[in-house]
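Taking it in order: structure first as structure tokens, then the write-up.
This view holds just a subset of the chains, kept in their places.
Labels run A and B following the written order; every chain starts at residue 1.
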Amino acid sequence: MNFTDPFHDEHGDKLREECGVFGAINAADATAVTALGLHALQHRGQEAAGITSFDGTEFYSRRGTGHVAENFSSSEAIAELPGFMAAGHVRYSTTGGSGLRNVQPLYADLASGGFAVAHNGNISNAGTLRHELVGRGAIFQSTSDTEVIIHLVATSRYPTMIDRLVDALRMVEGAYSLIVMTPEGMIACRDPLGIRPLVMGKMGDSVVFASESVAFDVIGAQLIREVEPGELIRVDFDGSIQSLHPFGKQAARPCIFEHVYFSRPDSIFGGKSVYSVRKAIGAQLALESPADVDLVIPVPDSGVPAAIGYSQQSGVPFELGIIRSHYVGRTFIQPSDGARNSSVKRKHNANRALVEGKRIVLIDDSIVRGTTSLKIVEMMREAGAAEVHFRVASPPTAHSCFYGVDTPERSKLLAARMELEPMREFIQADSLAFVSIDGLYRAVGMEERKKSCPQFCDACFTGDYPTSLTDLARREGKDAQLSFDKVA
Amino acid sequence: MNFTDPFHDEHGDKLREECGVFGAINAADATAVTALGLHALQHRGQEAAGITSFDGTEFYSRRGTGHVAENFSSSEAIAELPGFMAAGHVRYSTTGGSGLRNVQPLYADLASGGFAVAHNGNISNAGTLRHELVGRGAIFQSTSDTEVIIHLVATSRYPTMIDRLVDALRMVEGAYSLIVMTPEGMIACRDPLGIRPLVMGKMGDSVVFASESVAFDVIGAQLIREVEPGELIRVDFDGSIQSLHPFGKQAARPCIFEHVYFSRPDSIFGGKSVYSVRKAIGAQLALESPADVDLVIPVPDSGVPAAIGYSQQSGVPFELGIIRSHYVGRTFIQPSDGARNSSVKRKHNANRALVEGKRIVLIDDSIVRGTTSLKIVEMMREAGAAEVHFRVASPPTAHSCFYGVDTPERSKLLAARMELEPMREFIQADSLAFVSIDGLYRAVGMEERKKSCPQFCDACFTGDYPTSLTDLARREGKDAQLSFDKVA
């Protein structure tokens, strides 16, 4: 069974995680290990990949557009990046069009020596900080929010690198899971709310860090634990490991959408199996919104685990009513005669012999714009389904993300534009239901969502942003935050 | 759910269909239709693709290595191939290394005008015929067996094209589904035993032909019927359609492996839904070889339908115990430390949280060399499975195919090398079972396999080849056929 490949979605009808990071220190083949690990995180960002390594003297860097395999599978590529420490990055989009400059890891020669950083997340006051830094004569090489951190480190007056980094991070707001390399070793850290994931592993004498535990499976490393929200872990070349919590303790708010869609089903996130959480969401959905049907059919591939959960809870058989093609990714010229909707059919084809005359329920992980959902419902009807019900394994996605996830403008989100019944009408389903927000929390193992202090960042569903959004406020004027919430 | 992608199997541990063909006549955008149809047949051959079109005056051709999307998705590519008739081909390997020369459709300027042909199958006396033709001064442009047909047509003394083609086909032996284009129209035909598939469809005034019905779904055409074994269907530009059976009637022997693995699950083959046949094989397997286990786990993606059938028949839950990555296709540099078996893990990763401590049964469609099966069993045990049973949705594959399927040398086929118990030991499963040959026939809807006159070509399982194999006999000496059967 394949995990979801959101970026091949030609309709852009999925939220997209923008980055994945990986680091390895004290590893004989640090770059080869990083390439493999990064490859396992490919679903977190397919548009560009980069690796920076350090051999005790020099830093080496190679960055390119496209997949990890296109850039880092040759022995020549690996040989260009010698050393026993390396960090890598996959990213979705190179915002601003300035191309390779924004591909990470970013690197700079500071007075203290080389400094490389790979970042998953988004600094929500980056624009404001950048403006101040440029005013003092700083010259930026990229349009990346991450570069702000480097300039803050470069101009910090603290004497040690770790103090300069903490000094810099105190000034930034938002979401960040970072892997930093200096001539003294590797530092991994996570923002105080732990919005984006980061895990730590071990492989012999090597220490490894990754956005998801699945990267450890492919390289044969053991998952040790999550990097804690607000924690900095420093690993030196003598193998010593030091943990710091310079920001004090705070209730964590990890991203709940990692469970819904971003992470691979074989990853462990927040101590939970993503696959089993997704099945539990499906079961919860069956309890909350049963359907009197003959078949449970997943929208492949991301709807599969929830569909299995729905089927097992409801007793209605799980069947492959939609067959997905591997060979997508390009738009073909549409012939004028006949081939209506062929672009969606190239990707998803109805298993006509199966669904003909049947009442079915489709299970998908989420609805973003709704355009793909509509086409899939139409396709099922054309294939002869008697009834088409739709169940969604997440609450309605009604708010944008400012923490490193690519969301369409809010006005394009179906759930920001209309209520449940108009949504049902829009996608032309016989019935439509989303799992409730408390149901989602239950599937993740909580009793319910604590309203005063939610256990996760669920802003995309609730609009409840766990940090201030300085850049947004500056752009939109004083009452930006307020008016923003009124859009819906 | 994805259909199987055999050619991304980096261990070569699947049989590989070598070709897919598609043709469209009397279509306003014949080339665009053909590109889309061919794209839906991509799983039948990923190494090269070609399309030839005809606009009433000229033939146009474009062929390239790689996928259909790489060669035929731009408007420039389509514009190079104008006309209302087109035929295309995807193929697996360019045997002989002469590169593009062997990519089909093959084309020749005959005295009667242009002649293009796309062929799925293999001519088993091609070498012998070629030797004779060269002796008479013929110059071959390719090393393809298909070119023999063109030379036979070119030198035939019959007055009409259809007679020359029949004259040529009378001389060839083996498997062929052909789409031929001449300045007079399109001819589709299938060898007298109908070994390889070919279906006919309709889209408005256009007539289309394809290796599998799934190609019609994507373009919005309707499946009319199969081209019959031994039938030639001629379609002219005035829309007239003529059916010929020049070779007399014979019992058909279509390839049963199309049901097992080659065809997409959403195709209809021999009037049966491939998906439902695969589920039936899984159910049959559950009846024949039950397993006392907690979970039914498919080897993705080709084992999924049979696993659903096995689960439904046995009542044991179907679960995704193996997660397959989309991002494969290249070999990475293996790091020296730790990352054992990372190449198989890049493709298939254990869903450790699910299988830990569980008794499981793995369902795969077939076993070829057995090397992948071994690695998957090992991976399940490393992930903590308490017992690992293995069930195979086809009988043991013990014989090579000479009809257009790429099989390893017979000595590399696990089932040609050993009996059941040693096979089980080799793949280190707690138990191993294959569906019986009669069970397979039952799943396809027969009561049993008729020994005297089997209803399918099942030579890969039984060694019972439905045609003589002239080239092989010539290579191996008089009693080749005999000794061949003794290898096992």
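The rule is short, and it goes like this: a contact is a pair of C-beta atoms (placed from the backbone, for glycine too) under 8 Å apart; a residue touches a chain by one contact, two chains touch by 3 or more.
Model, not experiment: these values are computed from the prediction.
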item: Where 2 copies are displayed, count of copies in the complete assembly; value: 4
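By our rule, only the chains that are shown with their structure count from here on.
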item: Approximate Å spacing (C-alpha centroids) for the pair chain A, chain B; value: 38
item: Chain B-touching residues of chain A, taken from the complex the two chains share; value: 1-3, 5, 8, 27-29, 32-33, 35-36, 39-40, 42-43, 67-70, 72-75, 78, 203-204, 206, 214, 217-221, 264-266, 268, 273, 275-276, 298, 300-301, 304-305, 308, 312, 317-320, 322-327, 329-342, 345-346, 349-354
